[in-house]
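Other chains of the complex are left out, but the ones given are in their true place.
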(Lines give C-alpha, C1' and ligand atoms only; values in the text may rest on other atoms or scores of the structure.)
Protein backbone atom coordinates (compact mmCIF):
# COMPACT_ATOMS: atom_id res chain seq x y z
CA UNK A 1 0.00 0.00 0.00
CA UNK A 2 1.33 3.45 -0.86
CA UNK A 3 1.48 6.21 1.74
CA UNK A 4 -1.42 7.87 -0.04
CA UNK A 5 -3.50 4.71 0.24
CA UNK A 6 -2.63 4.06 3.88
CA UNK A 7 -3.35 7.67 4.87
CA UNK A 8 -6.62 7.52 2.92
CA UNK A 9 -7.64 4.41 4.89
CA UNK A 10 -6.59 5.98 8.19
CA UNK A 11 -8.76 9.04 7.54
CA UNK A 12 -11.66 6.97 6.19
CA UNK A 13 -11.66 4.87 9.38
CA UNK A 14 -11.79 8.01 11.49
CA UNK A 15 -14.59 9.42 9.35
CA UNK A 16 -16.62 6.21 9.80
CA UNK A 17 -16.14 6.29 13.54
CA UNK A 18 -17.11 9.96 13.93
CA UNK A 19 -20.03 9.55 11.53
CA UNK A 20 -21.35 6.69 13.68
CA UNK A 21 -21.50 9.16 16.57
CA UNK A 22 -23.45 11.67 14.45
CA UNK A 23 -20.67 14.23 14.65
CA UNK A 24 -21.28 15.45 11.06
CA UNK A 25 -24.89 16.59 11.40
CA UNK A 26 -26.23 18.51 8.40
CA UNK A 27 -23.08 17.62 6.37
CA UNK A 28 -21.01 19.76 8.75
CA UNK A 29 -17.40 19.00 9.62
CA UNK A 30 -14.26 18.33 7.62
CA UNK A 31 -11.16 16.18 8.10
CA UNK A 32 -7.57 16.23 6.83
CA UNK A 33 -4.50 14.01 6.96
CA UNK A 34 -0.99 14.81 5.73
CA UNK A 35 0.44 12.57 2.99
CA UNK A 36 3.84 14.15 2.29
CA UNK A 37 6.05 16.94 3.58
CA UNK A 38 8.00 17.85 0.49
CA UNK A 39 5.99 18.98 -1.26
CA UNK A 40 3.37 19.45 1.46
CA UNK A 41 0.27 17.56 0.38
CA UNK A 42 -2.72 16.44 2.39
CA UNK A 43 -6.04 14.74 1.91
CA UNK A 44 -9.12 16.74 2.84
CA UNK A 45 -12.83 15.90 2.75
CA UNK A 46 -14.64 16.80 -0.47
CA UNK A 47 -17.40 19.35 -0.11
CA UNK A 48 -21.05 18.31 0.09
CA UNK A 49 -20.66 14.53 0.49
CA UNK A 50 -22.66 12.28 2.81
CA UNK A 51 -20.11 11.38 5.49
CA UNK A 52 -22.13 8.33 6.56
CA UNK A 53 -21.04 6.66 3.31
CA UNK A 54 -17.54 5.43 2.42
CA UNK A 55 -16.73 6.11 -1.22
CA UNK A 56 -13.66 6.63 -3.45
CA UNK A 57 -14.62 10.31 -3.72
CA UNK A 58 -14.61 11.20 -0.03
CA UNK A 59 -11.22 12.92 0.00
CA UNK A 60 -9.20 15.13 -2.32
CA UNK A 61 -5.42 15.64 -2.43
CA UNK A 62 -4.45 19.30 -2.07
CA UNK A 63 -1.22 21.26 -1.73
CA UNK A 64 0.03 23.74 0.88
CA UNK A 65 -2.33 26.41 -0.47
CA UNK A 66 -5.32 24.09 -0.42
CA UNK A 67 -5.44 23.79 -4.20
CA UNK A 68 -6.23 20.49 -5.91
CA UNK A 69 -3.18 18.46 -6.92
CA UNK A 70 -5.15 16.77 -9.69
CA UNK A 71 -8.18 17.99 -11.59
CA UNK A 72 -11.52 16.90 -10.21
CA UNK A 73 -15.15 17.86 -10.57
CA UNK A 74 -15.28 17.86 -6.79
CA UNK A 75 -14.26 20.73 -4.54
CA UNK A 76 -12.27 20.52 -1.33
CA UNK A 77 -14.09 21.58 1.84
CA UNK A 78 -14.73 25.33 2.07
CA UNK A 79 -12.66 25.40 5.25
CA UNK A 80 -9.54 23.79 3.79
CA UNK A 81 -7.56 26.95 4.64
CA UNK A 82 -7.78 26.11 8.35
CA UNK A 83 -6.13 22.77 7.72
CA UNK A 84 -3.48 24.50 5.56
CA UNK A 85 -2.65 26.78 8.50
CA UNK A 86 -2.06 23.79 10.77
CA UNK A 87 0.31 21.98 8.40
CA UNK A 88 2.11 25.24 7.60
CA UNK A 89 2.83 26.09 11.23
CA UNK A 90 3.35 22.66 12.82
CA UNK A 91 4.61 19.17 12.10
CA UNK A 92 1.26 17.60 12.97
CA UNK A 93 -0.13 14.93 10.66
CA UNK A 94 -3.88 15.04 11.10
CA UNK A 95 -6.53 17.68 11.79
CA UNK A 96 -10.23 17.18 12.50
CA UNK A 97 -13.09 19.68 12.58
CA UNK A 98 -16.49 18.63 13.92
CA UNK A 99 -19.67 20.11 15.33
CA UNK A 100 -21.25 18.59 18.40
CA UNK A 101 -24.05 20.08 20.47
CA UNK A 102 -21.76 20.18 23.51
CA UNK A 103 -18.86 21.90 21.75
CA UNK A 104 -21.15 24.52 20.23
CA UNK A 105 -22.94 25.25 23.50
CA UNK A 106 -19.61 25.57 25.36
CA UNK A 107 -18.28 27.88 22.63
CA UNK A 108 -21.31 30.11 23.17
CA UNK A 109 -21.20 30.04 26.99
CA UNK A 110 -17.49 30.87 27.16
CA UNK A 111 -17.22 32.80 23.90
CA UNK A 112 -17.01 36.22 25.53
CA UNK A 113 -14.15 35.03 27.76
CA UNK A 114 -12.31 33.80 24.68
CA UNK A 115 -11.35 30.47 26.27
CA UNK A 116 -12.37 27.64 28.55
CA UNK A 117 -10.01 26.14 31.15
CA UNK A 118 -10.00 22.64 32.61
CA UNK A 119 -8.12 21.66 35.73
CA UNK A 120 -8.20 18.59 37.95
CA UNK A 121 -9.78 16.48 35.20
CA UNK A 122 -8.07 13.17 34.45
CA UNK A 123 -8.92 13.53 30.77
CA UNK A 124 -6.60 16.52 30.25
CA UNK A 125 -3.77 13.96 30.30
CA UNK A 126 -4.71 13.31 26.67
CA UNK A 127 -2.95 16.63 25.98
CA UNK A 128 0.18 15.53 27.87
CA UNK A 129 -0.78 17.46 31.02
CA UNK A 130 0.10 15.13 33.89
CA UNK A 131 0.70 17.40 36.90
CA UNK A 132 -2.01 17.93 39.52
CA UNK A 133 -2.20 21.67 38.91
CA UNK A 134 -1.88 21.59 35.12
CA UNK A 135 -4.50 23.53 33.18
CA UNK A 136 -5.87 22.75 29.73
CA UNK A 137 -6.87 26.03 28.11
CA UNK A 138 -8.88 25.88 24.88
CA UNK A 139 -9.18 29.19 22.99
CA UNK A 140 -12.50 30.29 21.46
CA UNK A 141 -12.45 32.56 18.42
CA UNK A 142 -15.34 34.44 16.75
CA UNK A 143 -17.02 32.76 13.77
CA UNK A 144 -16.03 35.13 10.95
CA UNK A 145 -18.08 34.29 7.85
CA UNK A 146 -15.11 35.20 5.64
CA UNK A 147 -12.90 32.09 5.67
CA UNK A 148 -9.50 33.80 5.11
CA UNK A 149 -10.36 36.15 7.98
CA UNK A 150 -11.33 33.14 10.11
CA UNK A 151 -8.10 31.37 9.14
CA UNK A 152 -6.06 34.39 10.34
CA UNK A 153 -7.76 34.41 13.74
CA UNK A 154 -7.33 30.65 13.92
CA UNK A 155 -3.62 30.79 13.06
CA UNK A 156 -2.72 32.86 16.09
CA UNK A 157 -3.70 29.89 18.29
CA UNK A 158 -1.66 27.24 16.47
CA UNK A 159 1.20 27.14 18.94
CA UNK A 160 2.23 23.48 19.17
CA UNK A 161 2.17 20.17 17.29
CA UNK A 162 -1.06 19.26 19.01
CA UNK A 163 -3.89 21.51 20.05
CA UNK A 164 -7.55 22.45 19.92
CA UNK A 165 -9.45 25.62 19.02
CA UNK A 166 -13.16 26.27 19.36
CA UNK A 167 -14.90 28.53 16.87
CA UNK A 168 -17.99 30.16 18.37
CA UNK A 169 -21.09 28.23 17.31
CA UNK A 170 -18.95 26.58 14.67
CA UNK A 171 -17.47 23.48 16.27
CA UNK A 172 -13.95 22.53 17.22
CA UNK A 173 -10.74 21.88 15.31
CA UNK A 174 -8.07 19.62 16.82
CA UNK A 175 -4.72 18.48 15.46
CA UNK A 176 -2.09 15.94 16.49
CA UNK A 177 0.82 13.96 15.16
CA UNK A 178 -1.39 11.35 13.47
CA UNK A 179 -5.00 10.24 13.18
CA UNK A 180 -4.85 8.32 16.45
CA UNK A 181 -3.70 11.33 18.46
CA UNK A 182 -6.05 13.78 16.76
CA UNK A 183 -8.99 11.50 17.52
CA UNK A 184 -7.83 11.08 21.13
CA UNK A 185 -7.73 14.88 21.60
CA UNK A 186 -11.11 15.30 19.94
CA UNK A 187 -12.69 12.73 22.26
CA UNK A 188 -11.06 14.19 25.36
CA UNK A 189 -12.40 17.65 24.47
CA UNK A 190 -15.90 16.34 23.82
CA UNK A 191 -15.88 14.48 27.14
CA UNK A 192 -14.77 17.61 28.99
CA UNK A 193 -17.39 19.78 27.26
CA UNK A 194 -20.19 17.34 28.10
CA UNK A 195 -18.93 17.23 31.69
CA UNK A 196 -18.89 21.02 31.95
CA UNK A 197 -22.32 21.28 30.39
CA UNK A 198 -23.76 18.79 32.89
CA UNK A 199 -22.33 20.85 35.76
CA UNK A 200 -23.91 23.99 34.33
CA UNK A 201 -27.26 22.22 34.06
CA UNK A 202 -27.15 21.59 37.79
CA UNK A 203 -25.82 24.84 39.19
CA UNK B 1 -32.84 0.10 -12.18
CA UNK B 2 -36.02 2.04 -12.89
CA UNK B 3 -36.63 5.47 -11.36
CA UNK B 4 -39.19 3.83 -9.09
CA UNK B 5 -36.60 1.33 -7.86
CA UNK B 6 -33.85 3.88 -7.37
CA UNK B 7 -36.15 6.27 -5.51
CA UNK B 8 -37.39 3.35 -3.38
CA UNK B 9 -33.77 2.51 -2.44
CA UNK B 10 -32.98 6.18 -1.73
CA UNK B 11 -35.91 6.44 0.67
CA UNK B 12 -35.24 3.03 2.25
CA UNK B 13 -31.64 4.07 3.00
CA UNK B 14 -32.87 7.25 4.68
CA UNK B 15 -35.42 5.27 6.65
CA UNK B 16 -32.71 2.88 7.89
CA UNK B 17 -30.50 5.75 8.95
CA UNK B 18 -33.22 7.63 10.81
CA UNK B 19 -34.50 4.40 12.39
CA UNK B 20 -31.00 3.70 13.74
CA UNK B 21 -31.24 7.04 15.58
CA UNK B 22 -34.63 6.08 17.05
CA UNK B 23 -36.39 8.91 15.27
CA UNK B 24 -39.54 6.81 14.70
CA UNK B 25 -40.46 6.05 18.31
CA UNK B 26 -43.86 4.43 18.79
CA UNK B 27 -44.21 3.94 14.98
CA UNK B 28 -44.36 7.73 14.57
CA UNK B 29 -43.04 9.54 11.51
CA UNK B 30 -43.55 9.20 7.77
CA UNK B 31 -41.39 9.75 4.70
CA UNK B 32 -42.01 10.51 1.04
CA UNK B 33 -40.02 10.75 -2.18
CA UNK B 34 -41.20 11.93 -5.59
CA UNK B 35 -41.00 9.41 -8.45
CA UNK B 36 -42.49 11.34 -11.39
CA UNK B 37 -43.82 14.78 -12.20
CA UNK B 38 -46.31 14.02 -14.95
CA UNK B 39 -48.37 12.54 -13.56
CA UNK B 40 -47.24 13.50 -10.05
CA UNK B 41 -46.55 10.30 -8.15
CA UNK B 42 -44.60 9.73 -4.98
CA UNK B 43 -43.70 6.93 -2.60
CA UNK B 44 -44.91 7.31 0.98
CA UNK B 45 -44.50 5.10 4.05
CA UNK B 46 -47.24 2.56 4.60
CA UNK B 47 -49.20 2.98 7.81
CA UNK B 48 -48.44 0.89 10.90
CA UNK B 49 -45.19 -0.76 9.80
CA UNK B 50 -42.10 -1.33 11.96
CA UNK B 51 -39.62 1.19 10.53
CA UNK B 52 -36.66 -0.68 12.03
CA UNK B 53 -37.23 -3.39 9.39
CA UNK B 54 -36.61 -3.10 5.65
CA UNK B 55 -39.31 -4.89 3.66
CA UNK B 56 -40.89 -4.75 0.18
CA UNK B 57 -44.05 -3.33 1.79
CA UNK B 58 -42.53 -0.26 3.44
CA UNK B 59 -43.69 2.26 0.83
CA UNK B 60 -46.74 2.78 -1.35
CA UNK B 61 -47.01 4.71 -4.62
CA UNK B 62 -49.64 7.44 -4.47
CA UNK B 63 -50.84 10.23 -6.77
CA UNK B 64 -51.15 14.00 -6.28
CA UNK B 65 -54.22 13.48 -4.08
CA UNK B 66 -52.52 10.89 -1.94
CA UNK B 67 -54.58 8.02 -3.40
CA UNK B 68 -53.02 4.63 -4.13
CA UNK B 69 -51.85 4.17 -7.71
CA UNK B 70 -52.29 0.40 -7.43
CA UNK B 71 -54.56 -1.61 -5.18
CA UNK B 72 -53.05 -2.75 -1.93
CA UNK B 73 -54.20 -4.12 1.39
CA UNK B 74 -51.93 -1.54 3.00
CA UNK B 75 -52.82 2.09 3.62
CA UNK B 76 -50.60 5.12 3.04
CA UNK B 77 -49.63 7.08 6.16
CA UNK B 78 -52.49 9.05 7.70
CA UNK B 79 -50.50 12.23 7.10
CA UNK B 80 -49.95 11.73 3.38
CA UNK B 81 -51.84 14.97 2.70
CA UNK B 82 -48.96 16.99 4.13
CA UNK B 83 -46.59 15.43 1.63
CA UNK B 84 -49.13 16.10 -1.16
CA UNK B 85 -49.12 19.76 -0.21
CA UNK B 86 -45.34 19.95 -0.56
CA UNK B 87 -45.22 18.37 -4.01
CA UNK B 88 -48.19 20.44 -5.17
CA UNK B 89 -46.63 23.77 -4.19
CA UNK B 90 -42.91 23.19 -4.84
CA UNK B 91 -40.50 21.30 -7.07
CA UNK B 92 -38.93 19.52 -4.11
CA UNK B 93 -38.26 15.80 -4.41
CA UNK B 94 -38.28 14.46 -0.87
CA UNK B 95 -40.11 15.22 2.40
CA UNK B 96 -39.46 13.77 5.83
CA UNK B 97 -41.55 13.93 9.00
CA UNK B 98 -40.08 12.72 12.30
CA UNK B 99 -40.59 13.10 16.02
CA UNK B 100 -37.61 13.68 18.28
CA UNK B 101 -37.68 14.67 21.91
CA UNK B 102 -35.83 17.90 21.08
CA UNK B 103 -38.10 18.94 18.22
CA UNK B 104 -41.23 18.30 20.28
CA UNK B 105 -39.91 20.18 23.32
CA UNK B 106 -38.87 23.15 21.15
CA UNK B 107 -42.29 23.14 19.46
CA UNK B 108 -43.92 23.40 22.90
CA UNK B 109 -41.55 26.06 24.27
CA UNK B 110 -41.90 28.33 21.22
CA UNK B 111 -45.41 27.25 20.18
CA UNK B 112 -47.12 30.39 21.43
CA UNK B 113 -44.68 32.57 19.48
CA UNK B 114 -45.46 30.58 16.35
CA UNK B 115 -41.79 30.26 15.34
CA UNK B 116 -38.22 29.80 16.45
CA UNK B 117 -35.33 31.83 15.01
CA UNK B 118 -31.66 30.90 14.75
CA UNK B 119 -28.89 33.39 14.04
CA UNK B 120 -25.12 33.18 14.25
CA UNK B 121 -25.18 29.39 14.09
CA UNK B 122 -22.91 27.78 11.51
CA UNK B 123 -25.46 25.03 10.92
CA UNK B 124 -28.03 27.40 9.35
CA UNK B 125 -25.82 27.28 6.24
CA UNK B 126 -27.54 23.96 5.52
CA UNK B 127 -30.51 26.13 4.48
CA UNK B 128 -28.34 28.26 2.18
CA UNK B 129 -28.02 31.08 4.70
CA UNK B 130 -24.38 32.20 4.47
CA UNK B 131 -24.36 35.81 5.64
CA UNK B 132 -23.33 36.71 9.19
CA UNK B 133 -26.70 38.27 10.03
CA UNK B 134 -28.90 35.73 8.25
CA UNK B 135 -31.75 34.29 10.29
CA UNK B 136 -33.27 30.84 9.97
CA UNK B 137 -36.91 31.08 11.02
CA UNK B 138 -38.84 27.84 11.50
CA UNK B 139 -42.64 28.24 11.81
CA UNK B 140 -44.61 26.29 14.43
CA UNK B 141 -48.24 25.46 13.74
CA UNK B 142 -50.90 24.05 16.11
CA UNK B 143 -51.45 20.29 16.03
CA UNK B 144 -54.97 20.11 14.62
CA UNK B 145 -56.29 16.56 15.03
CA UNK B 146 -58.20 16.86 11.74
CA UNK B 147 -55.58 16.13 9.07
CA UNK B 148 -57.11 18.23 6.21
CA UNK B 149 -57.28 21.16 8.65
CA UNK B 150 -53.67 20.52 9.64
CA UNK B 151 -52.67 20.32 5.98
CA UNK B 152 -54.23 23.75 5.33
CA UNK B 153 -52.28 25.36 8.18
CA UNK B 154 -49.17 23.58 6.98
CA UNK B 155 -49.61 24.73 3.37
CA UNK B 156 -49.37 28.40 4.24
CA UNK B 157 -45.72 27.83 5.28
CA UNK B 158 -44.61 26.02 2.12
CA UNK B 159 -42.90 28.98 0.51
CA UNK B 160 -39.80 27.56 -1.18
CA UNK B 161 -38.30 24.37 -2.64
CA UNK B 162 -36.71 23.62 0.71
CA UNK B 163 -38.02 24.32 4.16
CA UNK B 164 -39.05 23.08 7.58
CA UNK B 165 -42.21 23.36 9.66
CA UNK B 166 -42.71 22.29 13.27
CA UNK B 167 -46.11 21.01 14.36
CA UNK B 168 -46.66 21.59 18.07
CA UNK B 169 -45.94 18.38 19.96
CA UNK B 170 -46.10 16.58 16.65
CA UNK B 171 -42.60 16.62 15.22
CA UNK B 172 -41.08 18.35 12.23
CA UNK B 173 -41.55 18.12 8.48
CA UNK B 174 -38.70 19.12 6.15
CA UNK B 175 -38.45 19.05 2.38
CA UNK B 176 -35.66 19.53 -0.14
CA UNK B 177 -34.73 18.83 -3.72
CA UNK B 178 -33.79 15.20 -3.03
CA UNK B 179 -33.27 12.73 -0.19
CA UNK B 180 -29.76 14.01 0.49
CA UNK B 181 -30.89 17.60 0.95
CA UNK B 182 -33.97 16.73 2.97
CA UNK B 183 -31.86 14.65 5.35
CA UNK B 184 -29.30 17.46 5.62
CA UNK B 185 -32.01 19.94 6.60
CA UNK B 186 -33.53 17.50 9.07
CA UNK B 187 -30.16 16.97 10.77
CA UNK B 188 -29.37 20.67 10.86
CA UNK B 189 -32.73 21.38 12.54
CA UNK B 190 -32.26 18.60 15.09
CA UNK B 191 -28.78 19.89 15.92
CA UNK B 192 -30.09 23.44 16.40
CA UNK B 193 -32.99 22.26 18.57
CA UNK B 194 -30.69 20.21 20.81
CA UNK B 195 -28.38 23.21 21.06
CA UNK B 196 -31.24 25.53 22.03
CA UNK B 197 -32.57 23.02 24.53
CA UNK B 198 -29.17 22.73 26.20
CA UNK B 199 -28.98 26.53 26.51
CA UNK B 200 -32.43 26.58 28.12
CA UNK B 201 -31.35 23.88 30.58
CA UNK B 202 -28.59 26.18 31.77
CA UNK B 203 -30.28 29.55 31.91
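The chains carry the letters A and B, assigned in the order they are written, with residues numbered from 1 in each.
Here, a residue touches a chain if its C-beta (ideal position, glycine included) is under 8 Å from a C-beta of that chain, and two chains touch if they have at least 3 such contacts.
All values reported here derive from a predicted model rather than from experimental measurement.
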Size of the entire homomeric complex in copies, 2 being in place: 4
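We adopt the following convention: only the chains that are shown with their structure count from here on.
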Superposition of subunit A upon subunit B: rotation angle, C-alpha, nearest 5 degrees: 90
Subunit B residues within the subunit A interface of the complex: 17, 21, 120-123, 126, 130-132, 180, 183-185, 187-188, 190-191, 194-195, 198-199, 201-202
Subunit B-touching residues of subunit A, taken from the complex the two chains share: 22, 25-28, 50, 52, 99, 101-102, 104-105, 108-109, 143-145, 167-171, 197, 200-201
